[in-house]
Structure formats: structure tokens, C-alpha cells
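Working notes, structure below.
Note that one protein chain is taken out, while the other chains of the complex remain in position.
Coming up: chain A.
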Amino acid sequence: MSEIIKHRQIVADEWRSVADDETVGTGPVIVSLARFLAEREALLARGEALGVRVPPDVRLDALAGDLPRLALIAVEFPVFKDGRGFSVARLLRERYGFHGEIRAVGDVLRDQLFFMERSGFDAFAVRPGKSLQDALAAFDEFSVTYQAAADDPRPLFRRRG
């Protein structure tokens, strides 16, 4: 079982990411958005934890009604410099009130984690080959932030004292 960072800790990943042509089986699984939309009823009827993997250009309206029944949204980062996923996470948290796990998957590296966590991600599937221990340090690099974001709805000018 692979390891991920969740809530700033290295943990075993309980989730299985299934490809579109793979049988779903039992246990918590993450399926693609396309598969979820195609097999929605059957997947939800399993009665087990379900996660959906969304591309960075996802239109969340398509998923809005189902969010309360999803335990996890995995947002894909095709390449490090693609920042669309940050907006996806903020909207999930701040606009759609999603309380489940938001996981960054794909080209996820230490130096995005601070921004990702602020945007609403709480789980990080760091790219294989990179040290998770090293990546953990990213969360402590800054103790000060200016903006309102998913981690705090108040910009610094409402917190300054």
C-alpha cells in the first residue's frame, strides 16, 4: 500500500484508484469523473466510500448535487506548473461546502503543498520518488499569510493585531 500525506502526516493510503476499464471491487475506490457520470447509480449504490478523480478543467456544477455523497475528490495536476487545481479546491471548499477529503494527485511536489493546503487540499499524493518526510517540511515554511483562502476566510487585514 502506498503512502500519502494526509492532515500533515504520512499515512498509508486506504484508497484504491481504479482505471476506467478495471472492475471496481470492494473497499474505498476513486474513479474518474467520466466513469462516475456514466455509472453514477451503481457506484453510489455500493454503499462504500467513493471518491472521484477530476481533471483540472472540471466544471463543478456537474458534480454539485453528488458532493454530499462523495468522501473524496482527487484533483489532477497534469504538470507542476498547471495551477487550475488550486481554484478547483477553493471552490469545492468555499463555494460548494465540501467537507470530504480533497486530494492532490499527479505532478505533486513539495513546493506546491503550502499553496495547496491553503486552497483546501488536505491530502497529497506526492509524486513517486520524492521524499514524503522532506515534503512535510513545506507546511511549516510560512507562519504568515496575507490572503483569505480555504484555511481562513479572513485576509490578514482582518487578523492583523
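In this text, a residue touches a chain if its C-beta (ideal position, glycine included) is under 8 Å from a C-beta of that chain, and two chains touch if they have at least 3 such contacts; residues count from 1.
Methods note: contacts and distances are computed from a predicted model.
Chemist: For the chain that's not shown, choose its UniProt protein name out of "Cytochrome bc1 complex cytochrome b subunit", "ABC transporter permease", "Sulfite reductase (NADPH) hemoprotein beta-component" or "ATP-binding cassette domain-containing protein".
Modeler: Result for the unshown chain: "Sulfite reductase (NADPH) hemoprotein beta-component".
Chemist: Who touches the missing chain here, A:24, A:64 or A:109?
Modeler: Of these options, the touching residue for the absent chain is A:109.
Chemist: So which bits of chain A touch the chain we can't see?
Modeler: Residues of chain A in contact with the hidden chain: 57, 80-84, 86-87, 90, 95, 109, 111-112, 114-116, 118-119, 131, 134, 137, 141-150, 153-158, 160.
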